[in-house]
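All protein chains of the complex are present and in place, except for one that has been dropped.
Up next, chain A:
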Amino acid sequence: MTKPGAMHAWRRSDGRKGIRNTVVVTYLVECAHHVARQIVRPFEGMDVHVIGFPGCFPNDYSQRMMETLCTHPNVGGVLLVSLGCENFRKGQLFRHIEATGRPVELLTIQHSGGTEASVRLGRDWVSKTLSYLIDAPTVDMVPSELIIGTICGGSDATSGIAGNPAAGRAFDMLLAEGATCIFEETGELIGCEHIIAERAANPALANELVGSVKKAARYYADMGYGSFSQGNAEGGLTTIEEKSMGAYAKSGSACIQGIVKPCIVPPKQGLYLLDVVPDGPPRFGFPNINDNAEIIELISCGAHAVIFVTGRGSVVGSAISPVLKVCANPETFARMPEDMDVNAGRILSENASLEDVGTEIRDKVIALGQAGQTASERLGHQEFVLTYKSFDPLGPACLPNVAAA
């Protein structure tokens, strides 16, 4: 029997629960992208999403991202679409998914008779899988089983004073209920790394937190973007620590339990920093080329949903996990309301408190597990981007409480 206030979820073989039961159609090289896109066309408005990797050269990070995303708790089944001659380790990916008990199929265009035949075969498989998944039983899920990420994009002066602090209040509420929350964007935390370090669970982790911000500073400097300005003085920002605090405010005020990297699911509940900046010298370009590259990395850490704070007005969603958009600027909200889930601008225009808006964000996150949809889901947004990167393994001080878990 369903407990009052519980969310409805699908239980996976690894014990995790998902708030969506999405079929992903995954292209393994850009050459298979069109076929993947054609396969999902008849399923518009249903939980069938296209994800994929464009490159033809193998890369450990993108291989691991694909393995992690295809077995994310929100994913119910996977169709892999291969051209045939790409260098992606598709057998390894297939076996990884198969081992979880999810329905999975590998469609190779070069062996299946080309575009039209592959599209037909792919659509048949998706139809069959959807009718199988529709009968899948659901279980109750409570807030302490949720993993929630947060990012900001399309920011303006309102993001740091209304949107991000309100998202921070929502994080504090969710963490008090036992959820796991993840924040990131170390490149925007320069200047407040010592403030962040003060919130670390222990001194070794504090050093790692400072180190991760330092790594971001060095990486951007190496790329020729070393000038972290004093912020926009016209917008009222005076110091770099103040500017960075505006972004950092969305992490709330809880103790930081650890640092994770993409594809690492936090080992126990609490607040974590996701370090998205590659290790070593820049090899493949920017750490993240756009907001969706960051969103999908939060999702790779198990995020069931992502809170996205915007000022100027982003419209994006994501494949796999819903993206809840919090609009900090009341004028932006009035201009594009159908794209927004929460009007945090009412803190500025209607005297609403940060707590009121934080509560609204928290409630709308929970509602996503109770048949609620985000604006970007309703509008069909399923953005996805995955590029080349390289990471070293996580240092031992990054997860100080694992042994105690």
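Criterion: a contact is a pair of C-beta atoms (placed from the backbone, for glycine too) under 8 Å apart; a residue touches a chain by one contact, two chains touch by 3 or more; residues count from 1.
What we mean here is this: contacts and distances are computed from a predicted model.
Of the names listed as "ABC transporter ATP-binding protein", "SAF domain-containing protein", "Ferredoxin-6" or "Thiol reductant ABC exporter subunit CydC", the one that matches the UniProt record for the absent chain is "SAF domain-containing protein". From the options A:Q92, A:S253, A:N290 or A:Q370, the residue with contact to the chain not on display is A:S253. Within the complete assembly, A:T238 is the residue of A:S13, A:T238 or A:S390 that touches the hidden chain. For the options A:P73, A:P143, A:P165 or A:G369, the residue in contact with the chain missing from this view is A:P165.
Screening A:L93, A:L106, A:A170 or A:A217 for touch with the missing chain picks out A:A217. Although one chain is not drawn, its touching partners on chain A can still be listed: residues 157-158, 161-162, 165, 190-193, 195, 213-214, 217-218, 221-222, 226, 230, 233-242, 245-246, 248-249, 253, 347-349, 351, 354.
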